[in-house]
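Every protein chain of the complex appears in place save one, which is left out.
To keep things simple, chains are lettered A and B as they appear, and every chain counts its residues starting from 1.
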Amino acid sequence: MVFQSVALMIRSKGPDEFWKKRRIFKLAAHYVGRRRNCYSIAIRNVHRALAYATTGRKLKKEDMVELWKTRISGASEEHGLPYKHLNEGLHRSSILLNKKTLADLAIWEPFSFKALTQIAWTKMREDGDADAKAIDAVPPNNVFTGSSK
Amino acid sequence: MIVVRRLFQTFPTTGVVQGSRHFHRWLAPTLKTLNNRRKKMGPQEPSPRNTFAEWNYDAELYAFGQRLQEDFDKDALKQALLDQSFIQEQEHQQQEVGIEPGLEIQDNSKMSLEGDRLIQLYVEQYLSSTLPKLPKKYIRNIKAHLVNDEMLAYISKDLGMRDLIQRANYPVEEAVLARSFKSVIQALALSSGEDRACALVRDLVVSQLVGRDLTPFCTPDDPLEELKNHLKANGQEAPEPRLISVIGKNTILASYDVGMYSSKVMIGRGFGESADMAQSMACCDALWRAWDVGTKRKPLPFKLELLPLAKFAASTASP
């Protein structure tokens, strides 16, 4: 806005703050009490909530990774193979499935997941891994891992 | 502040006038006043789109055909979307004015009957050829789910037929929507042949089964008796239920796992909160496996070569 004279500048009230406040009130609509009705309180809470939301975006991803890990280890221990051996065995067999996919397979495709644990197990045995030898159960038969041995 | 809150619902999210740097100071009070006036007037009658001044019915009908990628005969489509109530209303108006009532136009009631026959026949033919092992009784259940007023009204509403139908009162009833849909199918059969009409029924009606669990339609009243009859008819031994496991037997969360065996081969497995429930689910499971309607069924095929409807009708009528 160009104020060509001092008189004009004094008279101009500037933009309508109703719309700015309305933007904040919309974000505070689900709050309780004065937090939703009084602007000066609402804006403080909205700013805090937005800051939480920013950090939450990262935390959510971390939480999901943790959940997938729990699920995969639960499912692989069902077949007698600890999670770390499953992870290592799959990597050595060049089966590069991520945690999300593995967790989904464990729930929805239990037989595919079982086949994966068997491959990982056999691979660890073939490589003669000291840790894997400690698994007391017998490894599965007739599993082909693609190694030359 | 309550006023402010109410305004949230009233005002558009982006009320910015294009090209200006901010909202004018007059905007909010104007919108408030308009809103207050609207409130004062109270709830208004719904205004159908086809009462608007710039409504071009012919163009809309053409667009409707184009949306479905079909070539409709214009008059046939017009008749298909003309409800009985519309003619009655027109004649009533003529009478009031003092003209001898009588219109040259025909409504869709006759067309809808023919369309209904076509849809029924095609859906039955499709289901009995894709689910050949399923007894007729259950095919009828699935058909009843697909070809009822509720489902057809839902489909026609999704196609945007609510505004195209000519009828007396505005919130269109389910029956009118369903009738018009049937007539549109018949209109297509008249315009571009029965095959196109059948293909449209397949794409619009039968496709409602995609991703749907068919087991609720195929659950017998007495599963054990049904399974016995089924096995007897196929020359197999009578079914034998066996308890595989019980989890938490003495708790309210008890879960039973029962297997069904015929000549020592497991043919079905069911779970339930009681042994009876698990047993009947095991019977159902065995039947669903035999009928190919269980959870492991293949997706419905949509590229099927089916018999012409007349031949199918003759084949079902003769025996």
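We adopt the following convention: a contact is a pair of C-beta atoms (placed from the backbone, for glycine too) under 8 Å apart; a residue touches a chain by one contact, two chains touch by 3 or more.
Note that contacts and distances are computed from a predicted model.
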item	value
Chain left out of the displayed complex - its UniProt protein name, from "Ubiquitin-conjugating enzyme", "Trafficking protein particle complex subunit BET3", "39S ribosomal protein L13, mitochondrial" or "Protein FYV10"	"39S ribosomal protein L13, mitochondrial"
Among B:75, B:213 or B:237, residue touching the chain not depicted	B:213
Hidden partner chain, touching residue among B:169, B:245 or B:263	B:245
Touching residue (missing chain; options A:42, A:90 or A:103)	A:103
Where the missing chain touches subunit A, by residue	67, 70-72, 74-75, 77-78, 103, 106-108, 110-111, 113
Residues of subunit B (touch criterion as defined above) contacting the omitted chain	211-213, 215-216, 219, 240-251, 253-255, 257-259, 266, 269-273, 275-279, 281, 284-285, 295-296
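What we mean here is this: only the chains that are shown with their structure count from here on.
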item	value
Centroid spacing, where centroids are CA-atom means, of subunit A and subunit B in whole angstrom	38
Touch list for subunit B against partner subunit A, complex	1, 4-5, 7-8, 11, 15, 21-25, 27-28
Touching residues on subunit A, where the partner in the complex is subunit B	1, 13-16, 18-19, 21-22, 25-26, 29, 37-38
